[in-house]
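Missing here is one protein chain; the remaining ones are kept as they sit in the complex.
Here the chain labels run A and B in written order, and each chain numbers its own residues starting at 1.
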Amino acid sequence: MNARWVGLALWLAVLTGLALLVLPLLGLLARAPWSETAALLTSRTVQQALLLSLVVSAAAVALSLAVGFPLAWLVARRSFPGRRVLRTLLTLPMVLPPVVAGVALLAAFGERGLLGGALAAFGVRVPFTTLAAVLAAAFVAAPFLIATLEAGIAQTERRLEDVAATLGASRWHAFRTVLLPAIRPSLLAGIALCWARALGEFGATITFAGNLEGRTQTVPLAIYQTLQTRPEQAFLLGAILLLISLCLLAGLRGGRFAA
Amino acid sequence: MSLHAQLALTRGSFSLELALDAPAGQTVALVGPNGSGKSTLVEALAGLLPIDSGEITLDGAVLERPGDGIRVRPQQRPVGVSFQGLWLFPQLSVRDNVAYGPMATGTPRQAARAGVQELLKRLDLVALAQRRPAELSGGEAQRVALARALALRPRLLLLDEPLSALDIEARPRMRALLHELLAEFPGPRLLITHEPLEALLLADHVVVLEHGRVVQAGTTAELRSRPQTRYAATLSGVNLLSGTLEADGSGWLLRTAGPALRVLPEQPTPGAALHATVHPAAVRLLEPGTPAGEATSWTTRVESVELHDDRVRVRLADPPGFVAELELEDARRFGPGTEVRAWLPAKALSVYPRMVP
Partner (left out) sequence: MLAAASLAESFHELGRAYERGHPGERLVFSFAGSQTIAAQLRAGASAHLIATAHPAVMERLRQEKRVLDVDEFATNRLVWVFAGADPPASTAELARRLPNSDWRLVLAAPEVPAGRYAQEALERMGLREAAEARLVSRELDVKGVLAKLQLGGADAGLVYATDVAAAPGAGLTVLELPEAAQVRAHYRIAAVASQKRTRARAFIGFVRGREGQAILRAHGFGAAS
């Protein structure tokens, strides 16, 4: 094949890719009625949705970190029977349709669920609460963090922590001064992915947590509901969420693209 | 101040079992082929790998004794290690790498940094203090690794292949620096290497490790003159033959698996198991059929011919691995595959008792 044609084909692919990924975003930004921004942002429903989205997504990221970091470390560093099974299980929520994830969460935490029955006995009901929204977001977003972290940790040389030990560093000190700096790019990338996913979560949230302003109606839910009657407002809200996500991603990965 | 280690450990299918003593003020070189267990020993002494039985004591204090349930963690062992592969912390500057030990053990950052200044000067690293490991040459990185190992003033120094990161040209300078540093270090020093020159130039004592066992230990002079294994002989650059002594008329013959050698033993005992070494340069190669006289000679084939500096090393087929060193003009006559008569006089062979089967 002529090199010229190959070059042309590559350019075509690049442009098509750009069109596919960037055009919808540009379209949204273009169609949103920006003049109504002030009115939108002063509406109580929108304010509640924005606040809830930020709180729920941040909590979901925190939960993902707390649970995911040790899991990622375990899978990356230790070998034990069933390690590969565990690794597959941890990435499963990524391929699960979000609504199915929501149903799964109900099956676990709903009253008739595995754990829900026991919790209900203590007076703790999880579905339809803000906690449920956090759990739904964390369930679908954590695998992104875990997978990224696991790859990052697996790449670091265990030997460096050994060396730190011979220099008198406790396990915790070595973790802080040797491992963390080494996986910083993976950690930031993982958090960015996790947060973005948590922010945009819809299917699992509405199935498991429901849709109520101020308690469980995150921005994606508000957008979908608004779409029924006032589509223009939905576009605007969507555009705002898009901009927030962009800022988040840029802030976390910022100048650190080269690890 | 001395190191006493008598230990056994198994790692997968590999087992290491040895006894080692390194007195203060002495450099012991640990040599051996790849896979003999040298780095495993370093890990065990540093505390990164537990031993199964035996004990490790340093200056009388027990670092590890599984029988009594004693095992001091690596953090607590006063052992400084320079690892093969160096393993400098990539995100830290040279200064912070060297100061890592003091910082990790409680010294505040500024004090730690100031405290290693002398060490940086000693190892000529002051100009590089702010650089990252990725920006250093092999020699510079090795100096950082050494400084880092010395920063906590350890009582035992372990150096694993300290010259392996350097180009050939850079090695003599580093060797000289190591020589100074080792001499200044008050405690025992263990130097791991597979380079015979390093071992012989830097160490007082040499321990030869093969397949996880010590096959020979002694001064460098002893190792040179009386190697007990093929590997040890290679370190000294001599040929090694082994056999049993028997009387032969007026003289003595060493019966080997290959040729029978005419030898001049000092205290001959019939039936004694002996090693015989001969320097490659003492071997002469002649046309087949040349009469040999009283000297040992045998006919064999040339296996391969190699050029080393301006000498030619001719490897013979029998005994396997036997090397003769010739001048360039002489070697021209003997290409690979040609038949040749090897000739060596009895006085060129040095015989001594065989300790290892």
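Simple rule for what comes next: a residue touches a chain if its C-beta (ideal position, glycine included) is under 8 Å from a C-beta of that chain, and two chains touch if they have at least 3 such contacts.
Values in this document were obtained by computation on a predicted structure and should not be read as measured data.
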| item | value |
| --- | --- |
| Partner chains on view for the chain not depicted | A |
| Candidate in contact with the missing chain, chosen from A:Leu106, A:Ala141, A:Ala165 or A:Val178 | A:Leu106 |
| Contacting the left-out chain in the complete assembly, out of A:Gln48, A:Thr177 or A:Thr207 | A:Thr207 |
| Of A:Leu54, A:Met94 or A:Leu227, the one touching the omitted chain in the full complex | A:Leu227 |
| Interface residues of chain A (partner: the chain not displayed) | 103, 106-107, 110-113, 116, 125, 127-128, 206-207, 209-212, 215-217, 221, 224-229, 231 |
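Here, only the chains that are shown with their structure count from here on.
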| item | value |
| --- | --- |
| In the complex, chain A residues that touch chain B | 157, 159-160, 162-170, 173-174, 177-178, 181-182 |
| Sites on chain B touched by chain A in the complex | 43, 46-48, 73-77, 79-81, 83, 85, 87, 89-91, 100-101, 104-105, 148, 151-152 |
